[in-house]
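Chains shown are a subset, placed as in the full complex.
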């Protein structure tokens, strides 16, 4: 669970609502269902037109889930699994992997090893893993772009809402008592538009895009591992090659060289 | 039919017009033919200057059609066709494809197979398919950029319309009763400019660009298939190679590896 | 003659001036020589500082010309010429091209064939054509960026003009009758700045950049043709290879494969 995402949501809302409270604004002052309808309906309509149905569905299911999912970047157990397989493959040949494949924990590694066991050429395996990783990256990144896109529409639609409110005020200048409250209501649409974008949708999109990058790097690690296994690379060398994918604190000889 | 595009249009308009209604604005308040003429005429003039006639025509015919066209991303039948051809080609040689070519459903695959049957070298076929796909992508993407470009001009021209309205108001400050309604009319140009851009043109452009990407990926799938056929790749291997182009729910061994 | 560029200019001006007229603004209301001087002088000064003299000259001569020049994208006659040369070269050797070179219509093809006849190696010819095309593209694109850059400066300088006008108004608030007209004049600088940018300079820059792309694709076509001639590629194959550079409506077998 990526607690920061939840904490960030709460902190953002608290800051704005709490700030409004500290400025002596009653909660009703920023409660404006019409503004909410305009901003969410307008931006929602825009995003429905912007992306194909499959992307919409993916962004609001898998994309949203990814916002709150922790990605474990301690790849040491994965590297260990790869090195173990490489050791067996080097000693007993690639076919010997078959016996140990069922005990592989990582599902992506397990699937990639299937290609090796089935006798796919190294070049073909690399092509498959590259294409697969590229599509996974692209599909995940689109989810991020879609959420950012939503966050790009809410402020502009918020401006439409605000201007509609101001038009209402301008048409009724003869009633001076209604001017202030009228402008106040108009401004709420701006708060909604800018707020939803900057506290929720843009940040969620950014996080999904960043996590797409992290997942891609993990796929790259597996690919380098599979390549090493198929080339029969010395497992010790392979381990060093895979450890540069680790953050520094997880690397084994980090301190030694200094 | 990409129903989301239609639903999105309706939702966006409903949100804005309904919002105006809920704010007690009569429909006439946002009816301003002059503002419409300035925004659409100005942005229309700008886009005519921005792109060559062929691009303009393509964007408002094929581009617009693509906004509302569903792209089927279930490539399983296409992959099956390719694998069937690969099986025949491997067993009976490339020339044996000729007999089955007429029964090929996918027109792009059919055309690509013609190069194979005519005896084009693999390298040449790949170059032709790559160039063709690149141009198709570029031409489709230009349609998307053009629609987004239109959506980039309407808000700025809307500002010109609003400022012209404000100039009118400022020159007649001596008539206080005309100030409010004058400003109200001026603001409508902003609503039109921002509204057309954010509810229609920008989202349509984004969708066309996204669909250009999807079409390009489909072309890539066919290219990889044709390469496999010409190289005489094991059909089983080829199938695995093509399946990574599928969304996960369509893949055959997806569950198995886990 | 790219009539759309002229039509677009006229449409844009008509929409804005006609819109002003429909809003009952007399033409004198948007006639402000001072605002014109500030906007064009300021943006002109900025662009002189932004690009070297050679780019400035090119943008306002060749660049402007390109805005109004029709680029014929029906490359069928060019492809026919290339295939004709390829047929002769394959049958009678590369030297036989010399005799037909004078009758070549396309000047770029003619020049490229000179390298072939002079005995340049294929690799060298490709390098020369690539470098030449790259520089032509870059020089043309710079023209487009410069025009867009001009369109980037006019609105910001227009804001300077408007603020100067508002400063004048603010310093003379004691004379209420001058406020409205003063603000009106100040706003004209905004109209000029946003108008010149969005109706003229940005669109012209976009068109030049797009035409740079089209010219580059044409150079690419010639390069692929010359490569085919030097490699002695089967003219039938070469024709297919070149036809993917054509828009679909111009291709010969387009209907057949379906």
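Going in written order, the chains are labelled A, B and C, and every chain counts its residues from 1.
Here is the rule we use: a contact is a pair of C-beta atoms (placed from the backbone, for glycine too) under 8 Å apart; a residue touches a chain by one contact, two chains touch by 3 or more.
Quantities reported herein were computed from a predicted structural model and do not represent experimental measurements.
**Q** Assuming 3 chains are placed, give the number of copies in the entire complex as this structure defines it.
**A** Identical chains making up the full complex: 5 copies.
FYI, only the chains that are shown with their structure count from here on.
**Q** Chains as vertices, touching pairs as edges: which of line, ring, star, complete or other describes this one?
**A** line
**Q** What whole-number Å value describes the gap between the mean CA coordinates of chain A and chain B?
**A** For chain A versus chain B, the centre distance works out to 24 Å.
**Q** Hey, how far is the Cα centre of chain A from the one of chain C, in Å?
**A** Whole-Å distance between the two chain centres: 38.
**Q** Note the residues in chain B that touch 2 or more other chains, in rising order.
**A** Residues of chain B never touch two or more of the other chains.
**Q** For the complex, which residues does chain C have touching chain B?
**A** Residues of chain C touching chain B: 2-5, 7-16, 18-20, 22-25, 29-30, 67, 70-71, 73, 155, 177, 179-181, 183-184, 187-188, 190-191, 194-195, 197-200, 202-204, 206-207, 210-211, 213-214, 217, 224, 233, 236-237, 240-241, 244-245, 247, 253, 257-258.
**Q** Which chain B residues qualify as touching chain C in the complex?
**A** 33-35, 37-38, 40-42, 44-56, 107, 110-111, 114-115, 118, 120, 124, 127-128, 131-132, 135, 138-139, 142, 149, 153, 156-157, 159-161, 163-174, 185
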